[in-house]
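Coming up: chain A.
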Amino acid sequence: MLDAVATAPVTPARAGEALLEVNNIEVIYNHVILVLKGVSLSVPKGSITALLGGNGAGKTTTLKAVSNLLKSERGEVTKGAITYRGENVTDLDPAALVKKGVIQVMEGRHCFEHLTVEENLLTGAYTRTDGAAAVRRDLEMVYEYFPRLKERRKSQAGYTSGGEQQMCAMGRALMSRPETILLDEPSMGLAPQLVEQIFQIVKKVNEGEGVTFLLAEQNTNVALRYAHYGYILESGRVVMDGEAAALRENPDVKEFYLGMAEEGRKSFRDVRSYRRRKRWLA
Partner candidate 1 sequence: MEQLLYASEVLVNGLMAGVMYSLVALGFVLIFKASGVFNYAQGVLALFAALTLVGIQQGQVPFAHLINAMTGAHLSSFGWTVPSLLAILLTALVMVGLAILIETLVLKHLVGQEPIIMFMATIGLAYFLEGLGDIMWGADVKTLDVGLPQGISDTAEAWTAALTGYGFFIDRLDIWATVIAALLVAALVAFSQYTKQGRAMRAVADDHQAALSVGISLRFIWVMVWSIAGFVALVAGIMWGTKSGVQFSLSLIALKALPVLMLGGFTSIPGAIVGGLIIGVGEKLFEFYIGPMVGGATESWFAYVLALIFLVFRPQGLFGERIIERV
Partner candidate 2 sequence: DLTVPNLSYRTGPYGANGNQYADGFNDYFTLLNERDGGIGGQKILTPECETAYNTEKGVECYESTKGNNALVYNPFSTGITYQLIPKVAADGIPMVTPGYGRTSAKDGSVFQWVFNPPANYWDGASVIVKHLLDVNGGDLNGKTIALVYHNSAFGKEPIRTLEELSKKHGFTLSQIPVDPPGQEQKSQWLQIRREKPDYVILYGWGVMNQAAIQEAANIRYPMENLIGIWWAGGEVDVEPAGAAANGYKSATFNGVGMDYPFYGDLKTHVLDTGKASGGGAHVGKAMYSRGMYAALIIAEGIKKAQELAGTPEITAAQMRDGLEALEITEARMTELGLPGFGQPFQLSCQNHGGSGMGMIQQWDASAKQWKLITDFIQPDEDVLQPLIQADAQAFAAENSIQPRCN
């Protein structure tokens, strides 16, 4: 689509075979609201792939389509297919998909309010069969990643702060020792330090344990710094994709997603309602 893609250096991750493939899917909510209009993407094994786009672009919907959580929201995939390791998983039930190693961290920190933080983490290990000792080890690992959780392990998740809940949800996903994590807006509402930290963890997990990530993000800046590859979604369509590094250099992305003007970063005070037309909508 853009020549940036072709010329970008091929990272090792890109070379891996596609683990997850989304093929031209269409999603309709409530039988009438058409949200995704033919989205295709492919997530190579061992990579971090970012899904970017504005509000309502359909990022969450795409992730839910992959993890099969749409049904409970009265949405359905009406066209296209999703394959994981070459297998069609479009109609699998979510639990079966988790068993295959795909787990989603939902947007808006869905913790189990009435369970304690620790119990929340333990539910993450629900599908595991490798014994209590291994689970305990991973629990300690999660506590190491998020020391704040350790402090609050005995309190009910419903009473923890927003950031703590986000950590809890992340930790819970890690507990299932997944092969692929679908991460929906992990940075939302987190302090800058913590955002960085979370992405560090993502990177560490990705590199150390080879976990594949597909993450939906608004915080384009961080996302593109950590991701290998990116897709930009608008109004239910992929409008651009490419290597993260290349995307970072794209002038449109710079302007609309990174908040940079030609002369560098603008102050939010100076932005005026003047809006340049996006080139790809032309």
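By our rule, a residue touches a chain if its C-beta (ideal position, glycine included) is under 8 Å from a C-beta of that chain, and two chains touch if they have at least 3 such contacts; residues count from 1.
Basis for inclusion: all candidates are chains of the complex that A comes from, given by their letters.
No experiment lies behind these values; they were computed from the predicted model shown.
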item: Result, touching chain for chain A in the complex among 1 or 2; value: 1
item: Residues of chain A touching candidate 1 in the complex; value: 67, 69, 71-73, 93-99, 103-106, 110-115, 119-120, 122-124, 126-127, 156, 158-159, 169, 172-173, 176
